[in-house]
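For reference, the structure is listed below as structure tokens.
For this depiction, one protein chain was excluded, whereas all remaining protein chains were kept in their positions.
Order of writing sets the labels: A, B and C. Residues in every chain begin at 1.
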Amino acid sequence: MSTEKVKEAIAKVLPDVETVICWQGGFDAIHATPCFVSSPEQIDKVIWSPLCAQNLASYLPSMKKKVGIVVKGCDSRTIVQYMQEGLIDREKVVIIGIPCTGVVSVKKILKEIGHEAVLDASFDGSGSITVRTPKGEKTLAIADVCPDKCRTCQYPTPLVYDHLAGDPITSDKPKESVYQDIREFDAKTLEERKAYWEKELDRCIRCYACRNACPMCVCQDSCIAETREPHWISQKLSLQEKFMFHMIHALHLAGRCVECGECDRVCPMDIPVSKMKKKINAEMKELFNYETGVNPDDKPPMFTFNVDEVKIKEHKL
Amino acid sequence: MPDTGYLPKEKVKDFIRELAKDAIVHVPCLEGETVVFRPFSEDRELCLERPANTPPKSIIYPQSETLFSFEHKKDPEDHQKMSVELKVDIDAPGTVIFGARPCDARGFVIYDRVFIDTDTPDPYYKKRRENTLVVTLSCAAPFPGCFCVGVGGSPAGKEGTDAMLTEIAGGYIVEPVTEKGKAILNKPMVEDGSTRLKDAQQAQQKAHEAVKNPFAGGMPNISPELFDADPFWEQALSKCVSCGACTYLCPTCYCFNITDEQVYGKGERIRSWDACMFFHFTLEASTHNPRPTKFQRFKNRVGHKFVYYPEKYEGAIACCGCGRCIRYCPVSVDISEIVNDLGGGGKKEQQPAGSAKND
Amino acid sequence: MRVGVFICHCGNNIAGTVDVAKVAAETRKLPGVVYATNYMYTCSEPGQEEIKQAIQKENLDRVVVAACSPRMHENTFRKTVEKAGLNRYFFEMANIREHISWIGEDKELNTNKAIEAVKMAVAKVMNDKPLYSSSFKVNKRVMVIGGGVAGMQAALDCADGGLDVVLVEKSPSIGGMMARLDKTFPTIDCSICILGPKMVDVAQHEKIKLYAYSEIEEIKGYVGNYQVKIRKKATYVDWTKCTGCGACMEKCPTRNAYDHFNFGVAPTRAINIPFPQAIPKKAKIDPTFCRQFTKGKCGVCAKICPTGAINYEMEDEIVTEDIGAIVVATGYGLFDLDKFPEYGAGRYPDVITGIQYERILNASGPTSGHILRPSDQTEPKTVVFVSCAGSRDKSLGVPYCSNFCCMYIAKQAILTKDHVPDSQSYVFYMDIRSPGKGYDEFTRRAQEDYGVKYIRGRVSRIYPKGKKMVVRGADTLLGTQVEIEADLVVLATAVISAPGAANMAEKLHISYDTFGFYVESHPKLRPVETNTSGVFLAGACQGPKDIPASVGQGSAAASKVLSLFSKDMLESDPAIAQVNINACVGCLKCVKTCPFQAIKEEVLRSGKKVAKVIETVCAGCGVCTSTCPCGAIQLQHFTDNQLLAEVNAICQS
Partner (left out) sequence: MSVVAEKELRVVGFLCNWCSYGGADTAGVARFKQPTDLRIIRVPCSGRVDPLFVVKALLTGADGVLVSGCHPRDCHYTDGNFYARRRLEMLKRLLPFIGIDERRFHYTWVSASEGQKWQQVVAGFTNRLHQLGPLHAKKENEG
């Protein structure tokens, strides 16, 4: 993982494209922010480090001209899914892939440092980050502060790319671990699950950060959470309405969620937004042996069918 | 009676219980990793260590409120006749906001100008504001993204506050700001804090110095050319995902929408927060939208806070520098950076009038 | 909005278990409703008149009728409100009969449920939008699928009515089951003698284009404008050259080919003409038996054919026909002997089916009309007929009655006596069903004039004993066991749906019942229509029926086609999907799921990509609406908001 390799790749790609979507440093030392490089002199500000958590692929469908993009393994699933759904023209995207061993979750770092303002932060290259605050320094293992998705990452190397900045790496995480959290939640009682969601979703402020940051939420400005034609939910702030919004979000992503975790990352209220979608993904895997964003030739399961569904049994009363 | 109180740490809960006797007391509570204001009850986990994720603005200015309810009524004698029955409830119970931060309280001052200090005050807001006691807690240190001092605030600012607590060793110094605030010194848990006021002032001073000031050289003089230049916004906002996190978490954003929500002949007229980041903001019935892109809409957000509001209210900036929009932005858009860039290097001479007036 | 609600008593059908006056009274309290009344028979002429008058007098702009099922009378009332000047889609029906008064016993609960049903309908009607049909041109060609007697009748009637007809038959000749029969009941008329001329008429009719030995590959389109792909199966004989002389058949060295026409009673040649009266009278090769295909060498027929018509390289050919309506007359199939283990499961050569016996009786059949039993070609003296072999048998066969077996058994028993005067026939039966004109007299004649012995009871077992077949059964009238040593046993096997009936229904988008018979639009009042407009039914594909019934349905279907085609233009159903181009984000998921390929991509002048519905192709299923995440494509008359209004009326008020 080196910023230099990424910069080299960007320099190589830039003459061919309008802009290259990548990361730069953010407002403090533990934040990265997306940046759009369109001239060689801007390459200097580009960074690549475990801070680069954002899934930049989300910007692709709105791009009109040919662009370059830097993606991690997990982000590449978004591109594959876009290809499945015909949402991007692959010819107009130059992909710089980065083999990635894991990023950091700012929320988890902040928890570790007591939400203090950050003065400085550095990576030592051996899997830890040292953060300095007015109260002192703290060194954290990236493995301890990575987003949950990194813990079970199956695709550290992008599944689709034109240039690879680094050598491919393979996952050392067991495949069964991916839906372990879902199975654990399934094991709870119905009442526990109900109470869980009522508590979590009650915090929702309907800011739609989860929706807008979601690479697969294609509706964006036309989202039925805000329209009156059709009028699915009202502007009341009841739990019922919040629940309904999250169900809309989940059902519209059924068999489409690429598990990039952006919704969880961006939620200012720390709601586990991705959980319902992950549950559906687990079921899609079980029912149709379908995994999102892995094979560009797959068909999303909700937009196709088999005349004989082997796994769907008629329900008895 | 002393002018300054002292509240020992161990008595904080008792103090809140005392307040809760004749008011609903909203306190910052920890839920998982999130701090949110909740009406106090014994099972809540109080969190005074850091600002709440959401400011307490919704307690006085709810995210969604019923202006009135209506019901179509049939005349029992003549079913061809129908009338509409309206029910309005603007009553507000006695409320205390405990543990808000000075920036949060300062937000209310920005709203007061709009909703109360006008010829046509908003009865809903006014009633709630009047019936609410705001007890703030000054910040001992800045948090990621904070820049209150840049917009004329302070980690121990007292605007909009009725009484302010400052943490010192063993407890909190209680400084009343308004008459309403003075009353809490009478509560049995509050001791005389006069002698230790200076400890608090020292802490306040230290905190003030620790806060980053993005406008250290003075408030940028926003360039009208840059402000109206589309490429500027396109450059600055390409990464924005147009969600409403910044506006809904902002203690000073107050745009709203009014909708009728009805099912089968009865319903309510709802006033709910709008967000200029959303496409539906200013979307007209004809489907024309004067602000069709996120660039134009973000321009409105910056303009409202740093240009239009100051123009209307004697230079007062409609930003309290709480830093939430930076802290919680999915893509780390930094409004202070944008305002600085809009200045193009030019600085205003003085501090914002909003704060100067009250000093 | 001014909604009028009309609550029907339906005589006592509704008013018996629903307090209709209370429903009307409660309805008057609903916002939007300015008029509500109850009436004895709303669908009657005065009932409809009352609706029209109320629309005028009360200035109604929406109408709800609470009565029977909308599947029954929605169209009736739509026309009523239209005549009174309202858009026909400003009308809703609340089904308070089939779904309430007829199924609920508690009057209070029924009444409350009826009030709610009205409320839902009012909520829906207040969200309804006016819709307008557009008209489209009709292609006045009709396709008849199946060349049996029903299909032939339909084809001839349509052709005589001036329509161009495309007749598709899957076997090499038209004629169907009737062509295989020896005589017909109750007249003992020669079957082929009365059918043959009809077959010739079909062949010679200038308006009828016949595709024999062809099958339906694919059907696309909608009423008035279907495109049908037909697979012309390879016959390996160029029919433009074949004269039907039969020389090839005579010389063909393969003598063990399965004879489909004779139901395998005797073998045939690998190249054959199915029967002397075949239309078209052309030869075809069965490649599963032909040595040229199985062994790669022979070529006898090619050498012998005087016109050089043999072509071993022939392949299936697909042709497309554009047509406007379809008559389905695909006939029936027969229950398999293999399904009867207690009757030998098809292992005993002298246990045969009724249709096989027809061929044995037939003068042009394999025995030239001499009754010879299959095992040893001797004349049987004792013949046992077993009725209901599979019919009215829930455990082994089908629960329904096969309609015509009682009659043909009587006929075959009579013919047996005619052919072999010293023979004795026995019939095991459950009930004798002979309700047609002259039918009962016919079965009596069999018993009284021909000495056929009818034994009321079922056969439990058939087993061989020397050269005889022992038929063991019960005589329930005498209460005894019966054993008859027979020379030949004829089973009246159950009539089942034609092979591939379900598959054909799927191509046609019509419904079929549990047994594969096609479902008519209404069992009493729309017996030859289907729920797919432009598709009609004739003959036994709809259920077992005899020749006169099949012919009658063939004519009925033809008259439906003729009346459909009496107009040059048809009105489209406006309840189809519509795209709101402002909301559409161009993700085109609807294009992926539309079952009719009725949605395509369109690029607006602004460069924005959106979905566009091809109005004439859209069938109005609404799959697109539930696919569209942003609610931009809405099925008219069943929009999200309209359905939500109903959901909310139930759940939130």
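One rule holds for everything that comes next: a residue touches a chain if its C-beta (ideal position, glycine included) is under 8 Å from a C-beta of that chain, and two chains touch if they have at least 3 such contacts.
Values in this document were obtained by computation on a predicted structure and should not be read as measured data.
Asks: Given the contact definition stated above, which residue among C:L86, C:M120 or C:A257 touches the chain not shown here?
Replies: C:M120
Asks: What residues on subunit C make contact with the chain left out of this view?
Replies: 26, 69-72, 95, 97-100, 102-106, 108-110, 112-113, 115-117, 119-120, 502, 505-506, 509, 511-514, 519, 531-532, 575, 593, 595-596, 619-623, 625-627, 635, 638, 640, 643-644, 646-648, 650-653
Asks: What is the set of subunit A residues that contact the non-displayed chain in the whole complex?
Replies: For subunit A, the residues touching the absent chain are 185-186, 190-191, 193-198, 232, 240, 243-244, 247-248, 250-251, 254-255, 276, 279-280, 283-284, 287, 301-302, 305-307, 309, 312, 314-315, 317.
In the analysis below, only the chains that are shown with their structure count from here on.
Asks: In whole angstrom, how far does the Cα centroid of subunit A sit from the Cα centroid of subunit B?
Replies: Each chain's C-alpha centroid was found; their separation is 31 Å.
Asks: Just how far, in Å, is the C-alpha centre of subunit C from the one of subunit B?
Replies: So the centre of subunit B lies 71 Å away from the centre of subunit C.
Asks: What positions in subunit A touch 2 or more of the other chains?
Replies: 220-221
Asks: Could you please specify the touching residues of subunit B with respect to subunit C in the complex?
Replies: Against subunit C, subunit B makes touches at 72, 74, 79-80, 82, 263-266, 287.
Asks: Where on subunit A is subunit B touching in the complex?
Replies: Within the complex, subunit A touches subunit B at residues 26-28, 30-36, 54, 58-59, 107, 110-111, 114-118, 134-135, 199-200, 203, 205-209, 211-213, 220-221, 226, 228, 234-237, 262, 265-266, 268-270.
Asks: Subunit B touches which residues of subunit C in the complex?
Replies: Residues in contact with subunit B: 28-36, 119, 123, 582, 648-649, 652-653.
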